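Omission of a single protein chain aside, the complex is shown with its protein chains in their original locations.
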Amino acid sequence: MSDTTLKPSRASMSAGKRNWLVTAALFAAAVVGSLVVGEGSLVYEIFVSPFLFVVEAPDLFVQVIWEGLVAGTLYALLGLGFVLIFKASGVFNFAQGIMVVFGALSLVGFYAAGIPAILSLLLSIAMMYVLAWTVERVVLRPLVNQDPLILFMATIGLTYFLIGFGEFIFGGEPKTMITEEIGLPSGSYSFDFMGGFVSLQKLDIAAAVIAAILVGCLAVFFNKTKVGRALRAVADDHQAALSVGITLRQIWVIVWFAAGIVALTTGIMWGARSDVSFALQIVALKALPVIILGGLTSIPGAIIGGLIIGISEKLAEFYWGPLVGGSIESWVPYFIALGFLWFRPQGLFGEKIIDRI
Amino acid sequence: MNTAIAEIQPGKPILAMDHISLSFGGVKAIRDVSFDIRKGEIRAIIGPNGAGKTSLLNVINGFYHPQEGIINYKGAKRNDMKPYVAASQGIARTFQNVALFAGMSTLDNIMSGRMLKMKVALPWHIIRFGPAEREEIEHREFVEQIIDFLEIQAIRRTPVGRLPYGLQKRVELGRALAMEPELLLLDEPMAGMNLEEKEDMSRFVLDVNDQFGTTIALIEHDMGVVMDISDRVIVLDYGQKIADGTPDEVKNNQNVIDAYLGVAH
Partner (left out) sequence: MFYRETGQFKTSYRTDQAVFPIKQDAIGIWVLLAILFIVVPLTFNDFWLNSIMIPTLIFSLAAIGLNLLLGYAGQISLGTGGFMGVGAYSCYKLTTIFPDVNILIPILLSGFVAAAVGVLFGIPSLRIKGFYLAIATLASQFFLVWAFGRIEWLYNYNPSGAIEVPTRRIFDIAVTGPHATSMTRYLIILSIVVVLTWVASNLVRGRIGRAWMAIRDMDIAAELIGIKLLQTKLTAFAISSYYAGVAGALMVFMWLGAAEVESFDINHSFLILFMVVIGGSGSLIGSFMGAAFIWVLPIFLRSAPDYIGLEIGAATVEHINFMVVGALIIFFLIVEPNGIARLWQIGKEKLRRWPFPY
């Protein structure tokens, strides 16, 4: 027996390294192979042709990246709402998607009722508070300390309820977001870029700026205010937080309210790009790979995860989608997240899962 | 890997740990510990909290793998043994914080200890009657003996999550016994028990050792129990072995007294 001093650290690290090496080697082999096989073959189309296209038309590449960034910003905002709630209450909040729709719908609805735009906005924010309060009172409080799956199911129930409620009040047909009335810019900047041109929607730039401001505010709120610290305490340990006099109920209302504001912002941005409809609710499922990729409890994770998913799904769709008939955006994000998870089962920024016994 | 397993005679080491070191990142949980466990004995591992006792058990049954040292189990080197391999080679254990299957009944928990002995393939389980059922009944008989032995007939059908702590510990012992282990590792089997429960548990441990000839390594904080039931004791402190010997030898060892009562280092 020669393997007497097997080091576990070596064993586990080398497994990771070996995985990467194998992946890299396979990729290199595929590229070389396809160059040998030549143009027109499937390997060539997958491994060489898209990259040649990138070099040929860098302006398109930049445009696609920008589109990805914009989509990524929205995913990140969606993910942010999920993470806020998951961190503070351990609830995997499926209803975040419908909260986005609900927020946007109430804004449009208030304005349609003849209320000035700014006042409508304030009223919508108030609406999100009412929603947060009601959810805490009716759903969360009776279900405290239940299994995470039960809470998850309850938020799906909440989603059903809000879909019905929203359609009952506002009607099921898609609506137009009051973009200009609340002061969002329209139009686009175009500029020449390496022989082509790139066009950036002003609205998208505004969205990115607003998202950044929102994240900044949340960071300050969490790190500098008393409530924010209490919130983090709750996230770490419910019972310990209770024992130092933090009331769980208030924290939950605040956190759901914060997620509601994030949802409203997301709804406005998303609504401005397309229109406000209940179909958005399904798009919100994209937030799942985002937060899982980032690590369920990490706010930076949600942001970076959102951008990774946004950019990679647009790149995949644009460069590889045509090979298989398009619309691969619908599943590519999940596979990307799955790929990341295979190497980091806790997500990029999630706390390491330690098996204890 | 050498898989030839020799039959170990009573009194000969069934397990030998040679200069074992284990660390997590920068934290050294076990430093250069050597000792052996002889077939048929009750070996106690004691030491203050955080001394590395549980880590040591985790190393023995393959849950952690030591960075340095040699583990020799039944005459074969076993450094990177996977937990289920350890289980299949006769190492069973209980846990400090009961690790039962909370949603399953007492009966099912103990039956799950027979998992490795049940061989009938999936297709037979689909129709159940025939080999699958015969096997089930055969193992049920064995499990019922354990239930009788541990005097837990009354809670046979109760989901273990609803049982009081003392009974859970007993069920966990039952699950380990169902594996018919050669080496039984008990992690604080009497923690949190009242005197009566401790007496019961001590009796079970002694009976298991006596009736089935099972080798037992146990971690325990109650010195009275340790001194009463164990053949040899190893004392750990800060991951190092500070004493090893019969209860009497250990009791009078100056290092041990220092470790427990505390001295200025």
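Labels A and B are assigned to the chains in the order they are written; within every chain, residues are numbered from 1.
Keep in mind that, in the parts below, a residue touches a chain if its C-beta (ideal position, glycine included) is under 8 Å from a C-beta of that chain, and two chains touch if they have at least 3 such contacts.
All figures in this text were calculated on a predicted structure; none of them were measured in a lab.
Although one chain is not drawn, the whole complex shows that of A:I292, A:L315 or A:L348 it is A:I292 that touches it. Contact with the omitted chain, checked across A:F161, A:F221 or A:W320, is made by A:F161. Screening B:V27, B:I126 or B:L261 for touch with the missing chain picks out B:I126.
Checked against the full complex, the one of B:I20, B:M111 or B:V171 touching the unshown chain is B:M111. Checked against the full complex, the one of B:F24, B:Y84, B:Y165 or B:Y260 touching the unshown chain is B:Y84. Take chain A: the residues that touch the chain left off the picture are 92, 138-139, 142-143, 146-150, 152-154, 156-165, 167-168, 172, 282, 285, 288-289, 292, 296, 324-325, 327-328, 330-331, 334-335, 337-338, 341-342, 345-347, 353, 355, 357. Hidden from this view is one chain, which touches chain B at 61, 63, 83-84, 86-88, 92-93, 95, 99-104, 108, 111-113, 115-116, 118, 120, 122, 125-128, 132-133, 135-137, 140-141, 144, 175, 179.
What we mean here is this: only the chains that are shown with their structure count from here on.
Once the centre of each chain is set as its mean CA position, chain A and chain B turn out to be 46 Å apart.
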